[in-house]
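Yeah, one chain of the complex is gone here, protein chain that is, but the others are all in their spots.
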Amino acid sequence: MPTSTATRPSDDLTRDDRLELYYFARLTRDIEERLAVLYRQNKVVGGLYRSLGQEGESVASAYALAEDDAVAALIRNLGSLIVQGIRPRAVFTQYMAKGTSPTRGRDLNLHFSHIPDAGGPIVVGPISMLGDLVPVMAGVGLGARMRGRALVAMTYIGDGGTSTGAFHEGMNFAAVQKLPLVVIAEDNKYAYSTPVSQQMALARIDQRAEAYGIPHEMVDGNDMLAVYDASRRAVERARHGDGPSLVGVDTMRMRGHAEHDDMRYMSKPLLDAWKARDPIARYHAHLVETEIATETDLAEIDAMSRAYAEAEADLAEAEPPPEPDTVAAGVFAGDHFQPTVEIVYSPFREKRGTPRHAPASEAGS
Amino acid sequence: MPTSTATRPSDDLTRDDRLELYYFARLTRDIEERLAVLYRQNKVVGGLYRSLGQEGESVASAYALAEDDAVAALIRNLGSLIVQGIRPRAVFTQYMAKGTSPTRGRDLNLHFSHIPDAGGPIVVGPISMLGDLVPVMAGVGLGARMRGRALVAMTYIGDGGTSTGAFHEGMNFAAVQKLPLVVIAEDNKYAYSTPVSQQMALARIDQRAEAYGIPHEMVDGNDMLAVYDASRRAVERARHGDGPSLVGVDTMRMRGHAEHDDMRYMSKPLLDAWKARDPIARYHAHLVETEIATETDLAEIDAMSRAYAEAEADLAEAEPPPEPDTVAAGVFAGDHFQPTVEIVYSPFREKRGTPRHAPASEAGS
Amino acid sequence: MAEMTYLEAIRQGLAEEMARDERVYAIGEDIGAYGGAFKVTEGLLERFGAERVIGTPISETAIIGAAIGSAYLGMRPVAELQFIDFVACCFNILTNFAAKSRYRWGAGVPMVVRGPCGGGVSGGPFHSANPEAHFLHTPGLKIVEPSTAYDAKGLIKAAIRDDDPVLFLEHKFLYRRVKDEVPDADYVVPIGQAVVRRPGDDVTVVTFGAMTYTALEAAEQLAQRDVEVEVIDLRTLSPLDHETVLQSVAKTNKVVVLHEAQRTGGIGAEIAAAITERGFEHLDAPPVRLASLDTPVPYNPGLEAAFRPGVEQIVAAVGQLVEY
Partner (left out) sequence: MAEMTYLEAIRQGLAEEMARDERVYAIGEDIGAYGGAFKVTEGLLERFGAERVIGTPISETAIIGAAIGSAYLGMRPVAELQFIDFVACCFNILTNFAAKSRYRWGAGVPMVVRGPCGGGVSGGPFHSANPEAHFLHTPGLKIVEPSTAYDAKGLIKAAIRDDDPVLFLEHKFLYRRVKDEVPDADYVVPIGQAVVRRPGDDVTVVTFGAMTYTALEAAEQLAQRDVEVEVIDLRTLSPLDHETVLQSVAKTNKVVVLHEAQRTGGIGAEIAAAITERGFEHLDAPPVRLASLDTPVPYNPGLEAAFRPGVEQIVAAVGQLVEY
C-alpha cells in the first residue's frame, strides 16, 4: 500500500480544508440521524439505508474531486453528494417522496441526478440494479473526453456489487479506453446479509482490478485522510489521462442493510471491533491531537452541522406531495418536467470557485 | 509458468495416448477441411467457423478430462468434442442442417448437447451469446457435486468472451463455491476483427483469473503437451475439490472469424509468424524427434483420419432434411423429440472404459 | 387444513418439495441465514443445510446459469430473485439458454425462477415490476402468478414438478396480507388452469395476482347496483387458459381485461386479442383493457395510486360496458 510514500496528497490540505472534511462527515451523519427519526415517525416512504460507519470514506473520496467533476453515489454514499454540494433538503424531500424533490416524488432516496449543461458538479443517480453505474460513469468519462472537458468521473461499488456482470464490463471498457474513471470499492463486510467470504474468494477487494490491468490500492476506509490520499492519487491519474483506478476501502457497515433489517446475521464481535474505529471519532481525535482544531472548534462545527440538518429536514417536511395528475408527464422529451437540485457550499468555502483543496497540478501525485 | 516443474502430467502418457492425441488433432483439422469443401459447395447452411491453428489446444485440453467428465465447446473447440467421442457425422449433419442432426436441424454447427442420464461424456452446447457457458458449466459442476458425481466440467472462452458480464459472474460464483470447473481461456489474438489490445488492457489473458482468486497459468497454446499439462493440473485440482482454475492459452486464429470474413484487418506478419508454429506440425515433429513414432506411423494415422472424415461427411450428406411439419414440436416436455448423439472411440481405445491416460490419482499433480 | 399467509404457503410448498425430492434445492441472494429479503426461505437453511440452500453473490446471470447447469445434471433448482425486477439482469440467459434448450436439443431445464413482483408498496421504479409481458413472448417458458395461499402452495409445487422452466411471480403485496385455508395433504394446482373467483352473468373481468382482489371489490360494489361481474383469476399466465375465459365471455358477452403492469404491450393485449379472435361472435362490446399508465412505476404513494388501475376504474369500465 503506497500510503507510506514520503509526500501525501493530504499534506497540501489547508486547515480550512481539514475542518471542512470534518464538517462534511458530521453533516452526513447528522442528516442520516435525522432521517432515522423521520423513519421512526413513518415519514420516510419506503426503507432507510444508512451509511453509519462509512461516512468518512464517502466524504474523503469525493473530496478528492474538483468542483466540476462527476460523481455517482450508491445508497451509502450520501457523503459524496454532500461534498459535491447537493443541498440536504433535496435528500430529505427524496426520502419523503415530496413533490418538490429532485425526482418530483417519482424515485427514492439518492436516486436523482444533477447534470448541468456546463459548469457545476455533475451527479448521476443510480438505478437499483447494482453495477450499472460503472459503465454509465465510464460513459460520462468518455463523453467528457469527447466534449473536451477534463473532468473525472467517480463512482462507488459495494463488495456485493463487484460480483455483477455490469461492474466487469464497465471496468474493462474503462481500462481499454483509458477513461478518467475512479471507482471506490467498499468492502463493508456484508452485502445485505451475505458476508464478503461468500461474495468473492479474495482477501482484498481491490484485487478485482487485476482483471482489468488498472492501478489499485487498498486503504483503511475509516481513516479519512488515507482514503483522501488514495482517492486523490486516483483522481490525478485520471485527470492526467492515465486511465481508471480502483481504490479499495476496508470499512464496516455498522447497521443492518436497511433500518428494518434485524441484523441477526451480523457478527457482534466484528461490530464491536469496528465501533472503536469510527471514522468521525478518529478524525476528530486526529484534528485535536495534531492541534489543527480544539475540542471547542469541533463542538462548534458539530452544533452547526446538527442545526443545519434539522433545519433542512424541517423545510423538507413542509414541502407538499406531488400532484397525482402529474404522474403521466415526462416519459418522453417535450414535456415540461425539468427538475433542478440546488447546489450549496459549506461555510468553509461559501461560494463557488473557492478552491477546496490545492489545485490538481500542485497536489502530490 | 509452472510448466518447468520436474514431473509433468504428460510424462505419464503412454505411446498410444500420444498417438491418439495426434490422431484427434488431425481428425479435427480434417473434419474442418471437409467442412470447408462443403461450404464452398454451398452445402453448409450459414457460416463456417474454423479452428485452424487452434486444433491442438482444444484437443489437448479436453484430453485431460476423464471419459465421463463434462465439456462445453465454443465454435472453435471442435477438437474437444472429438476427444470426448462425439461422432464426426453428428458435426457434419449439424452444419448441413439435416433432420437427423443432434438438433434435428434446429440449431447450427456445434450448438448441441449430449447429456446422458448416467455414464458417458457430457457435452453441453452453447448459445450464441458468449460468456453464458461459464455459469452454466459452473452449474454442471454444482449439480455433479450435489449428485455425488466426481466429474469435472471444462469449458472454453475466447479473449473476446472474457469481456462479458456472464463470464465474470460465472467465474466468481465457481470460485466462491469451489466448483470443479476448468476454463480454458484462448488468446487467439482476435475477437472477430477486434485485436486483444482493444479487448483488454492486459498482457496475459490468464490474469483475468486474479479477480476471482483462482489458480491460473499461461501456456503456449500451440504446444499440445504444454496445454495438456496445464489442463491436467487444473482438472486434478478440480477433481480433488480444490475449485476452479483458468488456463490461458497463447494461440492464433489462422483464418478470419468465419469463412466469409475478408481478413483484411489481420496482421500478415503475425499470421506468418504463427504459421511456423502450427500445433499439429510441431507435435508431429516432436513425435518423430522423440522417436515415439516414425513418419510412416504418422502418415498412416493421417490417412486413417482423412478417410474417416470423408466417410463421415458422405454419410452426413446423404441424410435427409428435417420434415417441415416437425417444426412446432418439442417446445415443452411431453413431446416426442429426444435426440441422441452417437459416442465413438478412437482406434487407440476402441471401446468405452479403456483408459486413455493414467488415472487421476496417479497423474502428477 | 391450516390457515396461513400467501408467503407461508410458498415456503411450505417449497419445503415440502425439498423434503419429498432431494433433487430440489434453493439458490439465490441472501436466502440462507437471512431467509431471503422477504423471509420466504426462512428456516430452510437450518433444515436442509448449506448444500441445498445456496446463498450466492450478487450475480443473477450466475444464479440462472448455475440453475441451468445443475438441472442438466438432474437437479431441480428453485432460484430466487430478490425482487423480480432483477430478472432484467438475467434476461439473456433465462430467455435464450433456459427457455430454448429443450426445443434445440431435447434437454429440458426443470427449474423455477421465483421472486416478488408487483406494486402498491411504494417500491418505486425498480422494486415494483410486473414483468410477465416480457416473458409471455418467450416460447419454452411458463409463467404463473397465484393470488391465494392455496394456489401459492399448489402452484409452487406444480412449478417445481414441471419439467420446464417456470417463472413464478409472487405478488409482494399479498405476501402477508392474504391468508387462507391450505390443506395438509399434498396437492398441486395444475399449471394452465384459470379459476372463476366469482360467478356473474353481466360482465367478465379477467385478471390475476393482487388485482384479483381489486376486481372482487369492484364486483361487490357493482352487485349492489345489480350488475353481476364474473371474476376470472388466470393463475397461469403462460400458457393462457383461453377455454375458461371464452366460456365466460360466451355467457357475459362483455369483458374487462385488468392487470397491474403498464398498458401498452402488456399481457392484456394478448388476452384481449385472443378473446376477439376466438370469441368475436360473442362480443357485444370491445374487450376493455384496464392497466397501469405507460410510465415507469412512480414511488410516491399518491402517484402510484394514480398510476395503477383501482376499484373506481373497474366500476366505471364495467358500468360503461353494461350501457354499451
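Order of writing sets the chain letters: A, B and C. Residues in each chain are counted from 1.
Keep in mind that, in the parts below, a contact is a pair of C-beta atoms (placed from the backbone, for glycine too) under 8 Å apart; a residue touches a chain by one contact, two chains touch by 3 or more.
As the structure is a computational prediction, the values presented were derived from the model and not from experiment.
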| item | value |
| --- | --- |
| Partners of the unshown chain among those that are drawn | A, B, C |
| Residue among C:Y6, C:Y25, C:Y72 or C:Y103 that touches the chain left out of view | C:Y103 |
| Contact with the hidden chain (one of A:T28, A:S80 or A:T103) | A:T103 |
| Option touching the unshown chain, where C:Q221, C:T276 or C:Q313 are the choices | C:T276 |
| Of A:T28, A:Q177 or A:S305, the residue in touch with the unshown chain | A:Q177 |
| Missing-chain contacts mapped onto chain C | 85, 88-89, 91-92, 95-96, 99-100, 103-104, 125-126, 133-140, 238, 261-262, 264-270, 272-274, 276-277, 280, 283, 285-289, 294-296 |
| In chain A, positions touching the absent partner | 102-103, 106-107, 111-113, 115, 117, 122, 124-125, 127-129, 132, 134-144, 146-147, 149, 153, 165-166, 169-170, 172-173, 176-177, 330-334, 337-339 |
| Absent chain, residues of chain B that touch it | 45-46, 97, 99, 103, 105-108, 111, 127-131, 160-161, 163-166, 191-194, 198-200, 264-265, 321-322, 324-328, 331 |
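Heads up, the rule we're going with is that only the chains that are shown with their structure count from here on.
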| item | value |
| --- | --- |
| Rounded Å distance, chain B centre to chain C centre (Cα mean) | 41 |
| Chain A: positions in contact with at least two other chains | 131, 163-166, 198-200 |
| Chain C residues counted as touching two or more neighbouring chains | 56-57, 59, 61-62 |
